[in-house]
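The complex is shown incomplete by one protein chain, all other protein chains being positioned as in the whole.
For reference, chains read A and B in written order, and residue numbers begin at 1 within each chain.
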Amino acid sequence: MDKKNFKDMWVYVEHDGKQVHPVALELCCEIRKLCDQSGDRLVAVIAGQLPESEVEKVKQCGVDAIIAVSGTGYERYNTEAYTNLFTVLCNKYKPSAVFVGGTVNGRDFAPRFAARLETGCTSDATELIYNPETTDIEFVEPAAGGKIMAVITIPVLRPQVGTIRPGTFKHVPTGAKAKVELIKEEISFPVENIRSRFIDFRADAFDPELDIASCDTIVCVGAGIKDEESLGRYRELAKLLGGKLACTRPVVDRELLPYKLQVGQSGVMIKPKLYIGFGVSGAVNHVTGVDAEKFIAVNRDPDAPIFNYCDYGIVGDMDEVCDMMIAQLKK
Amino acid sequence: MFEKVSTDVIAELKGIFGEKRVITGDMIGADFAHDELPGGAAHMPEAVVEAASTEEVAALMKLCSAAKIPVTVRGAGTGQAGGSVPVEGGLVLSLKGMDQVVSFDEQARLLTVQPGVLLQDVKAAAEEHGLYYPPDPGEKTATIGGNVSTNAAGPCALKYGCTRDYVQDAVIVLSDGTVTRLSSGEAFASVIGSEGTLAVITEISLKLIEKPAADAILLFPFMDTESCVKAADTIINAGFAPAIAEYMDTDIVEFAGNVTGNPVFPIEMDGERVAATLMVTIEGDDDDAVMETMEAIAEMAEDLECLDILVGDTPTMKRDFWDAHDAFHTAMESGAKCANEINVTVPSQTVAELVSFAKDLGAEKALKVMAYAHVGSGGVHIHAVSDCAKEEFAVAFAGFAEAVYAKVAELGGDIGGEYGVGYAKKAYLKAALSEVDYAKLAETKASLDPAGILNPGKVI
Partner (left out) sequence: MLKILVCVKQVPDVDQMRMDPATGNLIRAGVPAILNPLDANALSAAVKVKETYGAEITLITMGPPNAEAVLRECLAVGADKAILVSDRAFGNADTLATSYSIVSAAKQAGDFDLIFCGKETLDGATGQMGSQLAERFDAAQVTSASLIKEIDVDNNKLVVERELETGIETLEVSMPCLFTMEKTNYPVRIPSLKGKLAAKKAPVVTYTANDIPGLDRERIGDAGSPTKVPRMFPPVMPEPGVIIDEGSVEASVAKLFELIKD
């Protein structure tokens, strides 16, 4: 395989027929930068029907071309049609890289078409670097529970496939290109070959307390939390600050709080104005999920890595500091 | 009989401790008025001093005994009997800042620490040297000083004994400011477990032991409480030397499980409700030795009349078991509007009797009563919860507690249990002890703290 024959970087545009998933726009903006360095074109792949106004949002992220796919099999997400779609398209157009948003569905089919193409697939990179010498993309990601950073490359094979978590990159549109090439493809997947048939969808009752991704103030508790009982004061503090309670992975592992409140690389990425971490050690896979204007850390261990990420820190007993904050806020 | 903390005294205190470590008035944190005793009343100290050395403590005691000012020693404030609450006002002497590991003597396996070192840090320090400090009442953020002053025990007391068994010697400051190092004798024995009423402990040397190389936890579910407790005795008497034999009432398993979302321990087996589960930790020199013990215990299964025997021998499973066990304590207040606990020690063979007495009594008083116990060492934790109004609960619980303490005395138990007497159980102590024992306690107090300034209002 000669990797020079593989050109363009693709972004899969996940959508529900009405709206583009934000992760696709985030990816387009980030990959635009990579393409500017590598000289590749940025290509968005859209399957099924999507309103023009939404397509326009994609264009605003600086794509050079759009591959618009019509045909049967794309009405509702299913593994088979989407795996087939990317296998067929990649074989035909030979992209250098394919990026897929790390949603539940994106993570479902991306590794599968990569396996079908017998190429490499990475997941959850938090930084992407284009290496002009090797022409490879360097996927930088926390490994071993965030204790170390690993650089992953796919040095021989193409395309380079990567899934990226929503919220990892910023949606900062640079404006539409003067000319956006539109490539129309009809690739039908026989509906009878889809092995999973949709029966029903039950939306989770919307619990605003669980919606931490778009919240301005986050009170985050980490492994230092004593027990169930001591959670109450952090809830109270969050309420007083007009924010919400969130946590790190060990807290979810101990089943003290639900997974939806887990902040970090394998949880929710947050961008609050104010973040206060209590008893959070500062594992990389947590802090990479926090993009806060003001970052406060409270920990009894003065050497905790979290103090390297904070703007201000207090060394002390987390419960004591929290109680004091509540007392002073009430005044 | 006590004097107030005057401005002169404050000035003298500042002379000893400097400006920053003498806290007065509004600057005193609300936490200093209580510990973790549920429903405990708030008693603010007049001042808080944060000691950093034995010399400072000695100077303080000299000052306070002359000025007749009460001194209540406090560690992390995690007590459950009000032991560190300044009920008579005066000073709170916080030793939390004395949190240094002083030395480790490898030959003698002695770890010397200041009293403010947290239990979890003592355990970690032991582990760093490849050794083990067994006593563990569950609350690992308690200070070692607090553990010594309540002679903390916990589940593994069965095999490893209590805190007392690990204190090699201690530096103590008497109420008049005299500093002595004690390693034996009556005074040494009485200071441990005296809840800060006899002296202030400012340095502790702890004996560490070798950690067992391998262990596994067995769960024995039973259809009735009595067989569960009996089985523990059978296993202990058969010579398997379990480190832990924990009786766990299914009501508490279920209640805590509802709060955490995962009960871990069995609630039903083959469609029948389990009444109680016995959790037993066995230890050995290696995995094979542990497996052999397990096989030997399996042979006894029929005699034990247990429904099954379950095994947790992986790090994950063992951690899950202990997390679920810890939740018995921590889940109470989030699971019901009102909750309180009675902690006592009774002779092992009477644990089942006490639990069923408490449950029947609770039913009469519309309290949900649940229990777990360290069989063998006899520590029993009885939790009562209710969703009724707070005042109503307080009345019902007071009556409940009185009757349970009376029953404990009748069974030949100790109402201090593992948490100590503090002020919470003070009123019941006289009835629970023999006249001779109570008199002896009073005599020791009078001889070591003649002015009565150390932790007044506690124990006796």
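Just a few scattered comments:
Assume contacts are C-beta pairs under 8 Å (C-beta built on N, C-alpha and C of every residue); 3 or more make two chains touch, one makes a residue touch a chain.
Bear in mind that the values here come from a model prediction, so they are computed numbers and not experimental data.
Taking the complete complex into account, A:Leu274 is the one of A:Ala81, A:Leu274 or A:Val290 that touches the chain left out. If you put the hidden chain back, the residue from A:Ala144, A:Val172 or A:Val191 that touches it is A:Ala144. Within the complete assembly, B:Ile23 is the residue of B:Ile23, B:Ala81 or B:Val253 that touches the hidden chain. In the complete complex, the hidden chain is touched by one of B:Val87, B:Leu218, B:Val274 or B:Val459, namely B:Leu218.
Seen from chain B, the chain kept out of the figure touches residues 20, 23, 27, 29, 218-219, 262, 264, 266, 291, 294-295, 297-298, 301, 308-317, 320. Counting the whole complex, the residues of chain A in touch with the unshown chain are 79-80, 83, 103-105, 107-112, 114-116, 118-124, 138, 142-157, 195-204, 250, 253, 266, 274, 284, 294-297, 302, 305, 307-317, 320-321, 324-325, 328-329.
By our rule, only the chains that are shown with their structure count from here on.
Separating the centre of chain A from that of chain B, both taken as means of CA atoms, is a distance of 47 Å. Contact residues on chain B toward chain A in their complex (touch as defined above): 29-31, 141, 259-262, 323, 326-327, 330-331, 333-334.
Per the touch definition, chain A reaches chain B in the complex via residues 226-229, 232, 254-256, 320, 323-324, 327.
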